[in-house]
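Only one protein chain is missing; all other protein chains are in place.
On to chain A.
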Amino acid sequence: MTTITTVKTVERRRPAGRAAAKVGRPGIAWAAPAAVFFVLFAIVPLVLVALLSFATWNGLGSAQFVGMDNWTKLFDDPVLVKSLWLSVLITVLGVVVQTPLSIVLGVWAAGQQRNRAVLSAIFFIPLLLSATAVSVLWRALLDPNFGVPAQVKWLFGDGNLLGEQSSAIGVLVFVGAWQYVPFHTLIYQGAARAIPKVLYQAAEIDGAGRFRQFFHITLPQLRNTMITSGIIMVVGGLTTFDTILILTQGGPGTDTTISAYYMYQKAFKGFDFGVGSAVALVLVIVATIISLVMVRLSGYDKMRSTMEGV
C-alpha cells in the first residue's frame, strides 16, 4: 500500500516535459489586473495610514505634518494601552475557545453519515448572518428586561450581562464563537476529509484506539489547517468591531473598548484622524507580524501542490 502511494507521488512531482515547459504558461500579465486593483485599494491606503499617523487631519481640508505628536500623545493615553490589552485578551480567548470546538466539530462532521450532513447544514447558518445581524440578535436575546435573562432568572441572576467587564467580555467571546465556529468547523471538516484513509487503516492494524488515532494522526495532519484558521481567528479577533459597536459601545466605561473600536471613536467621533491612524497602524503591525510568523512556520507560501507532503 505504502509503496504504491510513494510511486504516485514521485510521478506527480516529475517536471513537465522539457519542450512543454514554457508553452501555455501564463506570465505576470495575468496576475497584474488583480494585483494593481488590490494595491490601489488595500496597499496604498495602508501606506497612507502610516503617513497620516504623523499628521493631523480633521476630516476636512488637507493634512498637516506634525511629526511624532500623535505617537507621544498615544502612548501617554491610558485608554489606548488598556485597549491593546483588551484586544489581545479577546483575541486569545477567541482562539482558545474556537479552535478546540472547531476541530472536534469539524472532525466529527467529516464522517459520512446522513444525519451529520443535516446537522452541518444547521450549524452553518450563523456564518451567513452579518456580524451586524448577529450582534442585534444577541443584544435582543440578552436584554436584561425583555430577553432570556429576565425569563431564566435562576441562571442569570440580575441579568445585566453587559453591565460588568468580565461578563461583557464573556458575552463578546461567546458571540464571536457563535458566529465564527461554523466557518472554522468547515475548514477543519475539509482538511479532515483530505487525510489519507491509509493512515487510519495502518493505525488500526497496529491496534491504536480512537483517541490515539486522533492525537497521533488527525491532529498532526491538521497542522497547516490550524495555521490558516489561526491567522483568520487572530486577525478577526484583533479587529472585532461590529460586535462591540452594537453590543457594548466599548462599555461599561471603557472596559470593552478594544483598539479597533478606539480607533473608530478617535477618528470618526473625535475627528482626530491622525491619532486614529496611529492606532490603526499599531493594529496592522501586530496582525502582520503574527501572520508572517505563522506563514513562515508553516511554509505555506512555498507549497505548489495540494498533495505535497502526503
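FYI, a contact is a pair of C-beta atoms (placed from the backbone, for glycine too) under 8 Å apart; a residue touches a chain by one contact, two chains touch by 3 or more; residues count from 1.
Basically, contacts and distances are computed from a predicted model.
Novice: With one chain of the assembly withheld, which option in "L-arabinose transport system permease protein AraQ", "Sodium/pantothenate symporter", "3-isopropylmalate dehydratase small subunit" or "Pyruvate dehydrogenase E1 component subunit alpha" matches that chain's UniProt protein name?
Specialist: The correct option from "L-arabinose transport system permease protein AraQ", "Sodium/pantothenate symporter", "3-isopropylmalate dehydratase small subunit" or "Pyruvate dehydrogenase E1 component subunit alpha" is "L-arabinose transport system permease protein AraQ", the UniProt name of the unshown chain.
Novice: Decide which residue listed in A:40, A:96 or A:219 touches the omitted chain of the complex.
Specialist: A:40
Novice: Please pick, from A:68, A:81 or A:128, the residue that touches the omitted chain in the full complex.
Specialist: Selected residue, touching the omitted chain: A:128.
Novice: I need the residue numbers on chain A that touch the omitted chain, in ascending order.
Specialist: Residues of chain A in contact with the hidden chain: 12, 16-17, 19-20, 23-28, 30-31, 33-35, 37-46, 48-49, 52, 57, 59, 63, 101, 104-105, 107-109, 116, 119-126, 128-133, 136-141, 143, 146-148, 150-152, 178, 181-183, 186-191, 193-194, 204, 210, 221-222, 224-225, 228-229, 231-232, 235, 238-239, 241-242, 245-246, 260, 263-264, 267-268, 273, 276-277, 280-281, 283-284, 287-288, 290-292, 295, 300-301, 304-310.
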